[in-house]
Each structure stands twice: as C-alpha cells, then as structure tokens.
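Every protein chain but one is kept in place in this view of the complex.
The block that comes next holds chain A.
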Amino acid sequence: MDHLVILPILLPMFAGALLLLSGRASEGFKRSLCLLATLLQLPLAIALMAQASGGLQVYAAGNWMPPFGIVLVVDHLAALLLLVTAVLAIAAVVYAVRGDDLLGANFHALFQFQLMGINGAFLTGDLFNLFVFFEILLIASYALLLHGTGSARIRSGLHYVLLNLFGSALFLIAIGTLYGVTGTLNLADLSQRVAQLPAPDAPLVGAAAMLLLVVFGLKAAVFPLYFWLPKAYAAATPPVAALFAIMTKVGIYSILRIYTQVFGDTAGPLADLANGWLWPAALLTLVLGTIGALAASTLNGLISYLLVVSVGTLLAGLALDSHDALVGSLYYLIHSTWVCGALFLFAGIISRCRGPRFVGRLVPGPALSRPTLLSGLFFLAAISVIGLPPLSGFVGKLLLLRAAETGVAAGWLYSLLLGSGLVSIIAFSRAGSTLFWRTDPAAAAGGPVDNVRLAAVLALLLCSPLLVVFAGPLLDYLTITVDQLLDPQEYARQVLSMQISTSGGGH
C-alpha cells in the first residue's frame, strides 16, 4: 500500500511530539524543526495532487478494509486543500519565528498539531474520524488562540471553547443517529445507504444531517453562528489568526463534502437537503459580515469581518449547486484563504510599527516607516480581497456571478455581492486613509519594519496575481475536482471496491 497518503498527518504529528519532548531545547532548534516540517508539507501536497490525477487514492488504516475500517481518501479536492493549507502554514510559520512564537509556551508544537488536525479533516473518508480530527484541530486552536496574554483574548477564547464544546456534543449526537439508523460511518458507504433509505427512516437521518449542518455552520462561521469569530480572530496573534483563515474553510469543506456526496442529488428522499437553508444563511452572512466590516474599529476586526463575508460568498456558491458555481466557489476559497491570511499577517506588521499604544486601532497614529511600501501592499491586498480587477478576488467573484445565470437567485446574488464589494471599498479606504495619511504629530515615530515578516506577507500576497496568471490550468483542475465531487457513485465504488492488497494482511 502506498503510505504517502497518511504522511500529511504523520509528519506534523511526529514533528509536534518531538517539539513537545524537546521543550528545553534552544529556540533555534524548535524553530528550524517546525519550519522544516511545515516546508515538507508543500512537496507532499504537490505529490498527492499529482497522484490524485491518476484516480482516487484510498488508504485503509491498519489494513482494515472499508466499510469497516477507517479510510483516508485523496481526491482532487482533498489534495488541493492540503496545498492551500501548506502554503498558508509556511507563511504563518515564517512570520512566527521572528518573535511571535515566544509570547507563550509550545507555540511550534501546537502549530504542528493544528496542521495535523486540518490535514486529517481534509483526508478522512469516515465521519467519526472527521470528528476526531475536528477535535484535534480544535484542541490545538484553543491553546493557540490563547497564545499570548490579554483579557480580550481570554474572553473571546472562553466563548470559542465553550461554543465548540457544545458543537462537538451536537456532532456526536448526529453521528450516533446516523450510525444507529444506517449502521455505517464510512462516507462512501453512507452515501449508498442514504440513497436506498427506507421511507420511515428518512426523517431521522434528515434530522441528523441538519444537526451536522449546524455543527459545520458553527465551524464555518455561518449566520447565525458567526458571532464568536470576529472577536476571537481579532484577538489572536497574527500568525495564529492567519492560520485560522483556513479553519472556517474546514467547515465549508465539510459542508461541501457531506452535502454533495452523501446528501446530494443522489440521496433519494433526502436529496439536496441543505440547499434551502444554505442560500438564505449565505446571503445573511454576506450582509451582516459587510455591516460588521463597515463598523469595525480595528484593522484586525475589519479583516475578521471580511473573512465572514468570504464565508457568505463561498456558501452562496455552494447553495447555487451547479457545476460552474462550485468551480467558482473553490477558486474563491483558495483566493480568500491566502489573501485573508496575508492580511492578518500584514495587520500584525502594522500593529508592531504603530507601537503598543495604537496597535491596529483605526485612529490617527504615528507616521509609519517606509510608508510607500506598506501602503502599496495594503492597497494591493485590499483590491484583491474586495474583488476589484485585476487580482484574484475579481476572477473568483466573476466566476460566481456568471454561474448564477439569470433568475431570482441571480438578482439577489448580484445585488448583495456587488453591494458588499462597494461597502468593503468604503471600509478599506477609510481604514487605509486613517492608517497611512491621518498621522498624529504628537505620537512617537513608528517602529521599524521587519523584512522577514514582510517577506511572508509578500509571498502570500503574490499568490493572488499568480492565481490570475495561472487561472486557466487551475480552472481545468477545479473542473475535474467538481466532476469528481458530483459523482458520488463513482467515489463510493472506488472506495468500497478496495481489496486487501497484501496477502495475509487482512483479518
């Protein structure tokens, strides 16, 4: 059996364990180990992406065959998201080794465990295993969120932890119900069982599916479950906030996976179960996130609300439920993860320059050193995240709007998405002019800009024009991804047809 599939989980696990064991070792050693382990994720993700184009890669943990054993499945979607995570994580860790990792204990170990949870959630083909990886990434994220000090962090951290603990309880109830009725938790097997569900069982399974939607909605920060996000993300340290940009996407990914492959078009009486709920929730998330962005009083708060807006946009694409809309959503997902991550890191640089008195508050502060460079970067990032040409946000939004075609849905999407873009322009120009132009002459001069941190931001931001330049090949890849996603029968066939590969290895 090819063990490459499980490496994105094992690598951060062992790196994290080693980092914990070497608690007294020098910072230099821990930083290099963490950096190395994170850098290795990139070739791994690319190798898996290349493998995925040769068909579904199924890995049966412990050689227990599906549907009884736990399987890891690499399809185009999982490989793509591993790549997105790897790129984001590298930028975050490069930023962190310049000092942010010393704000609390065990930053690097927690960072690796967080990566393990995220990678595992993308790879797993089993619902209970998904729960376990969710818990791993959550436990790490609780500690990472509290990394550093400050009462704002404690307060928002408490909300985050308690909400997610309740979310986990709901997740388990849903899993229990699904297992009790269908007798399986393997996603491939589940999709087949749900398709042949006897009518009396349908309401029970439907209820479990809707509970799952609540859980994933909480992770993805969908209206009305997004209220924890802005405070928590705005209070987190910059590299942590940047890494968390992928966490909402884990929720989106789960929604995509479960509600296209298990409760999608083929689900018999439960077909397209979530779509009626996703659409209004997506639009409300979009609107409320935009209003929040307009009202934000700190740069971090502004970016956090933009993350909520991006969740709303993505979910609207999911709810449109057409091939083109899903392609557009996935493109937008890559773009928004990287650009929001870059913005969080950038906000960290600005806060350091302005000193502890002003940090990211949107009030006139000290004149910044190297204002042209910083404001230029801010301008580029803003253009990209708002969705103005020529950067990737524009392409993403264009794909989504084109996929909406005509009709009532298109009317809502056009007006809200474009309106949200306009309001974001206002919010960003207000933030930018306050930060860069309205300086307070009485304030002490700003601190220096750290070049390594700047390089991390620059590298992530550079992905945005690259996404535009390579939009053609990327869209080809995404088209295959969505083809694969919309064909759950083929997925189930390939996963379940797996045979014991080594003689004597089975039970």
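Observations on the structure shown:
As a convention for this text, contacts are C-beta pairs under 8 Å (C-beta built on N, C-alpha and C of every residue); 3 or more make two chains touch, one makes a residue touch a chain; residues count from 1.
As a working rule, contacts and distances are computed from a predicted model.
Taken from the listed names "Response regulator", "ABC-2 type transport system permease protein", "Multicomponent K+:H+ antiporter subunit C" or "Putative acyl-CoA dehydrogenase", the protein name that UniProt assigns to the chain not shown is "Multicomponent K+:H+ antiporter subunit C". For the chain left out of this panel, the touching residue among A:L10, A:L162, A:A295 or A:V452 is A:L162.
Residue A:G176 is the one among A:G23, A:P43, A:G99 or A:G176 that touches the chain missing from this view.
Contact with the chain that does not appear here is found for just one residue of A:L7, A:L39 or A:V132, A:V132.
Hidden from this view is one chain, which touches chain A at 128, 132, 135, 139, 142, 146, 151, 154-155, 157-159, 161-162, 165-166, 168-169, 172-173, 175-177, 179-180.
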